[in-house]
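I have a structure I would like to understand better, so I am pasting it below and will then ask my questions one at a time.
Every protein chain but one is kept in place in this view of the complex.
Labels A, B and C are assigned to the chains in the order they are written; within every chain, residues are numbered from 1.
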């Protein structure tokens, strides 16, 4: 039996996505970098690199280093700034049939906003917001007051209890939480005796962190009512399905884009195949359906 | 030029080790399991599986699952209990010329005690101790009051600020801190839709977590005066040297014992080679010597 | 028991079917000491992923210091194994576990399903060598389909044993389960040895328990170390106590295990 009319739609607050697969901020450039390698129109939503008001040069090199099944980055939010983003990068999306989610405030073509309160590579601000519930809630409230777009708040995993932060952010009015950002890590070159990153520490991402991300997504989805977006080491459709079963309403693909630019396409196709095999018509019907017997 | 009389000795409080390489608790059985595969006498110290007063059966299976460059375990502190440990396991060490560190209190042949306040697989007690500074300090004080042996307190990485816990434990009188225990993670079987571990969550270990462990060891070693023991994903001498440079006075090898039972030997030999190449006579001279220029 | 760690040269790696392979490794120390039912832990990659060794039963040993592994591709590790070429090396630890108890006298039945045929072949070979005049040994083999079974039969046919086969798809031998072939044999044997999928072993075990026939089963679980160190490979013993498959097993008497309901 073939399940007809598979329904991959998911809703993140008021935002309807044609499928639950997005690209994670900072791992997909401004979208156009991938146009020859993947059909951008198939992607549920594209989240572009974090945009700050002023352009930021980012951290000195070296900025990336490979680790076992992962990588450390200390890009430091290098970005073109709001102005150049709007004039140079945004128009490109006029012809892309995928949701566009950014970190900046308001704009007609922007479909949603992800607020990164968890970047480990920026010295002031970010990190503290992400680890103190009251501050996380305050930031959320401030952003909500400024926009009508759905607001997704992106959480840091470098905390004792991520559910506490998630609840605070939900109270602050967030439409969704996304998690996880990178774990803070470090690597040392034993020849030069220097840290491998000029910034000393960086964010760990990739398959290495998937078990931690999945655990946190599961914990958070049991505590909040708003949709949870799963991020962390997702590279295959099996990974994506694990997160959906754990309670994520959608997922983001990060580091995998670097080594498999077609990852998002493969994941969307794989989810469809999985639904067929499981004889489930709508992706919504597997969200949170992990079987826990005790 | 060959450096003569390499000195691999390190001190953990009053405890002198002939080299800085130990086996991590729970990953080396009771030592004897490895006797045919490695020369136990060469090991700096053997830390045996956590011993509780009463024997514990541990968690139901499945208890282990492989992840990318790592594994999740939910053994649940299965152990033979103090009595059988003393009668059945301890005598074996009479003929092993390596330091023996256990989690139980007092005994002539025991050279030190590691207090695990961070096991993610035991429901009550452990986890809370490990995340609340005041409780961590109280546990440390209680153990110190009961023993003359050097006390090592093993820290959990699942906290917002591990240096805070480390300082509390130092204040509580600990002779050393060891870190990290496992990160809490999860995995789901998408066919059965069940968690891959019967316990749902488990502890993530192995090379995947090395960057996080190294970062924490570096942070803690800059905050406390007592020796820091580095643990987490150490599998090669290069890994071990990274931790020593980051500030660890000794290191523990965990998961690597499972797939490379000779890992500890290779690491001891590799550290010697490294000292030769660097023309450094004593391992103490590289501890904390990461070069940070800013 | 002494286990060895050997850096083993690949002598041969050839496919029997699309996904079943026989790997021949030069492992003189393991080959010399291995008993039927024991297993080895193979490091399938030098990288950190896949990280852990994989357990495989010893399918055969040669007098020239080789061990043979019969395996099926079911995931990443076995896929990597299948790409080995002669001259490559893999790191092997073994022989591990207890192995079957050889009862050379009396009548016995050896039951192997799927890759569970591996230890059953090694056992049959040793039993055949030790066979007493009056004993009758019976072998029952099962697989998904004939193409998995047929390439293995020549070797079994050299033994002085009756061989019966069953396939799930009926393409060779009995169309159905090995357990059905066991029924007529069971009344005439005093000992059953079995290895195969857990569901099959459970049925065999229960039949034997009912009829009071000694039965040794070889269990599979997830193993991180194979050395008794990680305590990951637990199953519930009949007395409710946990046992560790790599150390107390992999071979257990049917009545030592608590079979799931």
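Definition applied: a contact is a pair of C-beta atoms (placed from the backbone, for glycine too) under 8 Å apart; a residue touches a chain by one contact, two chains touch by 3 or more.
Bear in mind that the values here come from a model prediction, so they are computed numbers and not experimental data.
Put simply, the hidden chain is in touch with A, B, C once you look at the whole complex. When the full complex is taken into account, the listed residue touching the unshown chain is A:206, out of A:112, A:206, A:230 or A:247.
Summary of contacts with the chain left out: across A:65, A:201 or A:229, the touching residue is A:65.
Among A:78, A:238 or A:278, only A:78 touches the chain left out of the display.
Among B:69, B:118, B:156 or B:178, only B:69 touches the chain left out of the display.
On the side of chain C, touch with the chain left out of the figure occurs at residues 45, 47-50, 76, 80, 85.
Interface with the hidden chain, as seen from chain B, comprises residues 68-69, 207.
Along chain A, the points of touch with the absent chain fall at residues 26-29, 33-34, 36-37, 49, 57-58, 60-66, 68-71, 73, 75, 78, 206-208, 235, 255, 257-262.
Just so we're on the same page, only the chains that are shown with their structure count from here on.
A complete topology is adopted by the chain contact network, contact being made between every pair of chains. Legend note: the chain whose CA centroid lies nearest the centroid of all displayed protein CA atoms is B. Distance from the chain A centre to the chain B centre is 33 Å, each centre being the mean of its Cα atoms. Annotation for chain A: residues 68-69, 207 touch two or more other chains.
Shared interface positions of chain C, defined as residues touching 2 or more other chains, are 48-49.
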